[in-house]
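Note that one protein chain of the assembly has been removed; the remaining protein chains are unaltered in position.
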């Protein structure tokens, strides 16, 4: 058993639409940024499941013929990016199984913090595992014979899960949306043509003309079935909320609305706040597109320094599988953005990006600006320094490679060869998002993990298993 | 849950060879006739499994690069043909899982007659199923926590299986070969370069210069591990033997030796016996190639009527995906064999084939011969009429489509428009094989099933499950 | 013979670099926007050509293995988009042939206005044609036995071409760059690591760290060979210049510098000029990304109305093969850009785009804005109305489908349901580009074609040929 790989994901579901698969396809397309490695859709025609999954981007995995082989009024879909090597086809989601309950499919966004422990318990009771994704654990739990009725055993199974999980579960006749009690990852409910849709982000609703209805509440189990909706609470109400602030900072699309707050507007506000906290005299504000666009605009509006799109983002880089070339210095950085050198020659430039993780990319950008003749380069980052790993489904590099975890502000500035460097404060970020501080997860910034996770325990479990064999 | 699909299969394993994957690849290539739909190999490097599977013929699934990604001294391989629609990639074997024991892989040839019952028991105890192949049942049983030691729980698991099974099981460090107590399907042990090899048929040994050692005995569990071989008997010794006679008649390759008897020689003897039982005055004996070749030769030798290869078998038809054409009458039959018309014009011809199942193909052949000017056409079949379905891993059509189950000899002859028609007797066939009658399965001919199988029960189980949901 | 299809193209060449193919690959990647349908590279190792071509985007056509099979110090590459149905593999460029001169390869950007006539002449003298691209005509002309020396016959061949052509020609030992006497399409010379590079646009130089040297002059034939550079003038010097103004308006990348003028800056200036010519009271200026970005920024800077990126461009749409869905209204438009509705609700909005061709897309955008609650929508277009087709290598729809060719300004505004509509003037556009009016082609705006082209003649030639047969 390998440690559970971290992964980004997007989930989308449809209940009650004759073209459920097609809608799901569009939904996944709009959620493509949440996972580019594999995609899958499972439909139910009321009696039977139909599955299509594959490696690659959504339009590569699905064509018209594939969609036609997915009949049914219900569907769940998943798009996934795994950050470890284990990007096998067998790990593509949604996962589907047959069990005493009938057929079940699961699509999962997030990260279970007790995956290793649950798996050990299940295996020692005789369970077999065919993948390394935590959805399979969910399926095993769901398949356990419940004490009494079906809903009870569902609640019972969900209660055993810890960590971050926005889940879509499908049976032959029901679609179930579940969100963990802290509400780490988003999950929204919408309506279109009398059908229900569920999506990781609201931008998917826009594409299909669906109306946003409400967010799935933290800890809620929402069962969509023919008779109507049933909402259960699996967890005690008083759990601390912990919505991932990084969804606002970087991960979600700017055109999505997360728990009532538009992402772009939150980012513009981060940029304004950044300008207030860390002003500088300069001629131009330029974003690192596209994740820096909104904050740079905010910085420009607040500071009055003109906004200039000096970096041009290559349209084709999203999917290119270019080999990193030894031939070209900084190739990976250059291929994505090219600088319009005429714009910055002799200018004092403020560069705004959302975050600095390893620092190498940022260093290459500063260098490019200097080579093009920029007089001064001031780096402004629209969130605080990243000091800690995420264990709830966003992959950052090891602590050892997190720039800010290992170096002082001044060392980083020096490394970047920037004339100045400043980060948005934690308070500033929270204020810009506009939500109560204790309703957000801020763990990767301040180390306060809302749900505990003990990597040492995980390792120990896995070693114990090896020894047994 | 769908009824378990019937399937043909070939299995091959290697223990203790540095090029285990490559040897397995050749082995599977030699067993290709036992399954053309998917192929797979799993190796173990002592710590970890490496898997490659795919749809298609062995050389389509594996190339040099794929083999290089399969390191290790142990390997098991599988080649499969499913006769139902469920020819999905997920059903490709060997199946591999992770469980409390560590990693396990299974490759299976045969058909479990108690699959539905076992699955129901497992599911009601909480097991989930991701495929519709019976190997997954074997894996679940193996993963159950055993009462005491590992070997005991292995025996315990195997004992729960009923029906026909020649199994290869691999753990990180052991290769286990199992044959059901009746010995329905073949499984042979060989040696090459100090390594052990296990194969469905001995023809695979010839290709890799391996020496045949012995057959795995019915009911034997043979564990190949670093210390040496361990042979266990899982079942009481007195079980009736029931080797599938149809392996000799048609299914196995003529160059294989099954339980000491060469297939070609058995077929030649069937042909001789057929000539003795059903002589006829004629000018030529012609086989329906290739399955009729040996028996036709025997018929010719015994009768003295000259042998002629009047049907030419197209070299490329093995795997062509030609659309059955409406344009060309009898296309599917013609594309495989073409008649040399100059040979049969004005002649009295004896046509020898191994079996008549539906009758349509045979009718088309007779017709072709008549159209080419044959004066008389005498059909001789080198086994008795097929009256019953097989439930041990060979797929015949439904009873309702079995020609001989629904028509008298004379009706069949009439339908074929043949001048005469005769089948080898059951006694003649058994004699030609040269083994005791009660050591063979003859169920598809005489309806005496060595292991009972109740399709009604299976259906009932499945309906009960539906109702539960 | 079908009419010559119109096509967009990008060309790139390398002379004197050990990794010529790899550099060309990067160059083509940077020119991908000039053609997304097929890509190809031909290298010469001094004795022999090596070719790789394919349908699709550059990274789809080439992988590391393909590049390794392209040795040599010289290379030419081509990326192509054909606007007619004839997007066959056989038409993929560069084209290579064997002739009395040896091997020749040609890559062409532009459109020959006398293609049909030249082809007729060649065919009636016995030439055969295997493609429908005009490069093949160039090859035939180059292969004609010249009166005397090689350079002379080259000049002689080039002189027979009329229309727009930026050509790269490669022999076993020479790379030849040619630009038509009017200089319709760009072609620039650069240096990297002591090697020469030639590219349709300078943005390709940036990616590979090459230094821009100079533009190939209109009418120039530049021969790169081991001894050094030879520059010939094939045409009388006094020909009118006619650089395509639409390269500045839309087609070229904003980070390219065309004949000394950066595209983005030209577009910003167009936006400023547009604001001067057509001011309006409003709350926001929003671009239609990405082609409207620069002009919108200019409009905002000049007018003082805040810039807002209310439309979010989907990162994955560049090459998706989504089926236009009947299910979703305006799908093709929505899938590319999504509106952040919170931004425009209740606002007076100026929308800036580069051009309106058919009008349907613009209408859908206005509609989206209105549906989201925009109070007023003012459409501003950063070039004059398109009234005429282009015959020099940019594909516009038929005159009958060109919105501005068939409707008054007011009718268009009405159709778009916009509150106001205004186009940049011809003078304003020329001024913004900053070049003399008579050095530009403006034909699609004002109908003054620098090189005459008679479609009736072409049709007549083709009909004559049909009749002959």
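Which chain is which? They are A, B and C, in the order written, and residues in each are numbered from 1.
We take it that a residue touches a chain if its C-beta (ideal position, glycine included) is under 8 Å from a C-beta of that chain, and two chains touch if they have at least 3 such contacts.
This is a predicted model, so every value here is computed, not measured.
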### Message
Could you tell me which displayed chains border the chain that was left out of the figure?
### Response
B, C
### Message
For the chain left out of this view, which of B:9, B:23, B:189 or B:222 touches it?
### Response
B:23
### Summary
Of the candidates C:145, C:228 or C:346, the residue in contact with the absent chain is C:145
### Task
Looking beyond the chains shown, say which of B:339, B:383 or B:430 touches the absent one.
B:339
### Residue among C:41, C:97 or C:274 touching the omitted chain
C:97
### Message
Please output the residues of chain B touching the missing chain, sorted low to high.
### Response
19, 22-23, 26, 29-30, 32-33, 57-59, 63-64, 203, 206-209, 253-255, 257, 262, 264-265, 290, 293-294, 297, 301, 306-309, 312-316, 318-323, 325, 327-329, 331, 334-335, 338-343
### Interface with the unshown chain - residue positions in chain C
1, 95-102, 104, 123-130, 132, 139-140, 143-145, 172, 465, 468-469
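Here is the rule we use: only the chains that are shown with their structure count from here on.
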### Query
Which word fits how the chains touch one another: line, ring, star, complete or other?
line
### Summary
Given over half shared residue numbers means same and under half means different, the chain A/chain C interface is same
### Query
Which integer distance in Å separates the CA centroid of chain A from that of chain B?
49
### Message
On a C-alpha centroid basis, what's the spacing between chain B and chain C, in Å?
### Response
62
### Message
Taking the mean of the C-alpha atoms as each chain's centre, how many Å separate chain A from chain C?
### Response
38
### Query
If you look at chain C, which of its residues touch at least two other chains?
none
